[in-house]
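Apart from one protein chain that is not included, each protein chain of the complex appears where it belongs.
Labels run A and B following the written order; every chain starts at residue 1.
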Amino acid sequence: MSFDAPTIDYAGLSPVIALTVGLVVIVLAAVFDSVRRFGPALALLTYAVTAGCLIWQWNANLDLVSGSLRIDGLAVTLSLLAVIAAAVAVLLAIGDPSETQAGRSDWLALLTGSLLGMVILAQATSMLTFFVGLELLSIPLYALCGTNLRRRESLESGLKYLIVGSVGSATLLYGLAMIYGASGATGFQAISDGLQAGDGMLSDSLTLVGVGMVAVGLAFKVSIAPFHQWTPDVYQGAPTPVTAFMAVATKAAAFAVFIRFFLVALGPLADQWDVMLAALAALSIVVGNVGALAQTSLKRMLGYSGVAQAGYMLAGIVTATQAGVDALVFYLAAYVAMNVAAFAVVVIRERQNGFSDDISTLRGLGREKPLLAWPLTIAMLALAGLPPTAGFIGKLYLIEALVDDDWTWLAVMIAIGTMISLGYYLRVVATLWMSPAGQAEAGAEIDTASLPPQIAGAQADPFEDSRADRRWYLVAPALIATAAALFFGVIPQPLVDFAQHAGDALSVWIS
Amino acid sequence: MLSSIIWTPLVFGLIGLLVPKRFAAWVAALGAVITLGLAIGVLAGFDPDGGMQYITDVSWIPGLGVDYSLGIDGVSIFLVLLTTIAWIPAICFSAIRGTDRPALYYLMLLAGETSTLGAFLAQDLLLFVLFFDLMIVPFYFLFGIWGRDRGGEEDPERSPGNGPVSVQSATLKMIVFTLIGSLLMLVGAIAAAVIAADGGELTFSIQTIVARGLPEGSQNWIFWFFAAAFLVKMPAFPLHGWMPDSYRAAPLPALAVFSAVLSKVGAYGFLRVVLPMMPDASDLFQSTMLVLAICSILYGSAMAFTKTDLRLVLGFSSVAQLGFITAGIFAFDSTGAEGAVLQMVNHGLVVVPAFLIVAMISERTGSEELGPMGGLAKKAPVFAVIFLIVSMATLAIPASANFIGEFYILNGLFQVDAAWAIVASVGVALAAFYALRMYQLTMHNPLPDGSDSREISLRDALVLVPMVGIVVVLAFCPQLIIHGSEQAVDSSIAIVREVAK
Partner (left out) sequence: MLHQYLPVLVFAALGILVGGAFATLNLVLGPKRLKGDESSAAIRQMDPYECGLPSEISKTFRFGVSFYLVAMLFILFDIEVVFLYPVGAILKSTDSVFVLAEVVLFVALLFVALIYVWRKGALDWR
């Protein structure tokens, strides 16, 4: 029996290899006391090396491992975003109870594992790597959500995410099976060829049901309405560094495969799915924005806002053009900056007032701690899409891509969604700057009183760090992300180039 | 050159963050004066018949076809001058009195000037939209942080006529109203560029889009996307819903420039973007727009006459004035449009001192309600004279520049249909009523208890007198503006006139 070893491009695979090695080291660091405290440093080193490998492979455009992974502009750009988000999560988690309770390096190992899944997902060009990447991304995240072992909400969010995520994965897997049945192939390119070669396969109900189920499965992951119900609960319950990571990195990776699967594998079916995705996007914009209006918890509000933002981004896929992909990647990059800024401030505030993320805890922050208030303000203005922030340029980019491809109604939907969103983003800004301080204490007390009883045997969390706003590892991410959101609002061209690098990778498949 | 005009205020605002707090105000004032100097420098080299001048055109976001392109013509130059002039008294007035958190206050005020100047100078459609959106952000903070709740339980000025207003809800209402318009405008602007390009190279240059032209069908909906933004900003009836609350909550110096200049951006947008870019739609909706304008005039005048809060009197008089300006623009007649440009400048120049006077009145009486006021003129002849001049200019007394402006506008309307002109002239008569009522109730009559008829202080006079001086000078030679803007106005309405025939 002869055996042909698969051709593997190790240079192209280097980001995955770097992360895997790093993961092994971190796992081992978790069980040897002498090195445990270096966990964050090891994790950051791993991510730096990974980012270095990704930048090294910036111009790569080739298949790795027999066509099941592919490194190209799309993979590199979106992996970079995920790596940045993970690095921020590591910084924000230093000293966080979730991290210490879960055993430092264990927490970091879970994070790194999830990141590895994301990098694989961003490169996946076969249904097998697609699903493996997705599960590798999800399973550590379920655990991470529950790492704040002494908070009931955290455990609840972990369980909830596990159940809902499994439903999503199962739906997705079912859809993949149907598409395999219709096309007889697992590689994305081969699926496309198979669908076109098969007689009547493009309009066959089997194929279309499969496409629908894959869309639903992915919609669960990126929290597109009406598959978003888990998002606010999980965002609120999970430890905030995890929420920050989940909000941006999961979206980056899942949208990478969303783009690749729909535009490459299901490209021939674009006319069938574009209306479906457009409807999902529109629904998501409305549901997310309206849902956020009534929230008093910042993290819940950001969860609903994430649903709306996912709707905006999905609109980029609807166009099935390169400009749409560019716009999506640009928006995603801007989204990373704005969300990191917002969540970093939430983390700092939570540590200062015994883990309440109620909006009322922000009262008077503009006067007392402008260094915290500004990042949150800029983040809110950017999420609302006001100039001069990257959020405005991102919306501009999306609307341009949509109008260019005759999806003006969806562009108008984005405009309408943005109007609704002003209602809650500006409420935060108003609380920061336009409410007198002093009532904050009362608000916080009521909030702790209304907390559900702690789970049996656990002590109330004594953790409080009044100097959290002086810790560089918490403040630096907020400030850098804010600076980025502003910088790319004024000089967007570098980020436009970044986004177009992603779009160019698909130039073979789409116009 | 134009770039330096736009960015100087912002740079000085940022410098203000670095210097000690007590100097922030004077750094800001210096910045505003330097900006005015630059604007005068541009005026000196300006050729009224030269079309678009001082053109800057740099690629900004090549990936999206957006350019950083600036230019100035006969319409924008006077509005730029108005802007640079109006900000100086507002800043000096605040500087004399001192404010809470000064560095931030002046940064916001100057950022507002930067974005307003940007909107007047942008020649790229998206740059215009960007500056248009940007304008509202600093004013949101100015109104929200330095404004105050009015008519609440503890407010001594509480009166049955005016319900309570909270700063938060007032500012939220303002920003939501204005952004509803400008977001639709963003979609409209992109659609206009994409449709005009028709598969060719995408550019947002206003001139290129005008030259390429838009198909009639698309014009109709894009017209309303733009009109929504501009009418809200003005504000015009029936989109003025945000105005009363935010006017009552706002800090007066910021409100002065807001009312004087930002409302003009809407009118300017019609002249610069809507008429040349969508001539067919403009022609089609001419009557609708004229009806809206006339409604604004009548409604604004009537409300100004009935309101007792001084800010609202001025606010609704602005609605009426902007109605006149819109009517002048949509007369599609060069006389009317020139009158509109003149009137934009006039109104801006008058409103700034008017709001500052309101601030001084409220310092003397402790109230901004007309009811319990009176007698302020007794020991303050200079103050009274200044207010009298401002009031006379507001009511467009013959020989004032406002009179010429309104006369030109009515003249232009007459060319469309005599009926429009006659109805609109009712507004002129009503203006006399509310302006005189305002003056009379504050300055004459016996002085009630608790009020203090105090002469204007020298420093305040130094702020107000130059403004009033400009109003007086303009009354003698309005031709400066009429002639200066003639060529630019004609080229703006040339296309729509062609279509209208």
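General remarks:
Basically, contacts are C-beta pairs under 8 Å (C-beta built on N, C-alpha and C of every residue); 3 or more make two chains touch, one makes a residue touch a chain.
All figures in this text were calculated on a predicted structure; none of them were measured in a lab.
Every shown chain touched by the omitted chain in the complete complex is listed here: A.
Among the residues A:D204, A:D233 or A:D504, only A:D204 touches the chain that is left out of the figure. Of A:V27, A:V132, A:L159 or A:L202, it is A:V27 that touches the chain left out of the display.
Listed by residue number, the positions of subunit A touching the unshown chain are 1-3, 5, 24, 27-28, 30-32, 204, 206.
By our rule, only the chains that are shown with their structure count from here on.
Distance between subunit A and subunit B, defined via averaged C-alpha coordinates, is recorded as 43 Å.
Contacts from subunit B toward subunit A in the complex involve residues 60-64, 101, 126, 130-131, 133-134, 137, 140-141, 144-145, 167-168, 171-172, 175-176, 179-180, 183-184, 186-187, 190-191, 194, 202. Across the complex, subunit B is touched by residues 326, 366-367, 381, 385-388, 392-393, 395-397, 399-400, 403-404, 408, 411-412, 414-416, 418-419, 422-423, 426-427, 429-430, 433-435, 492-493, 496-497, 499-500 of subunit A.
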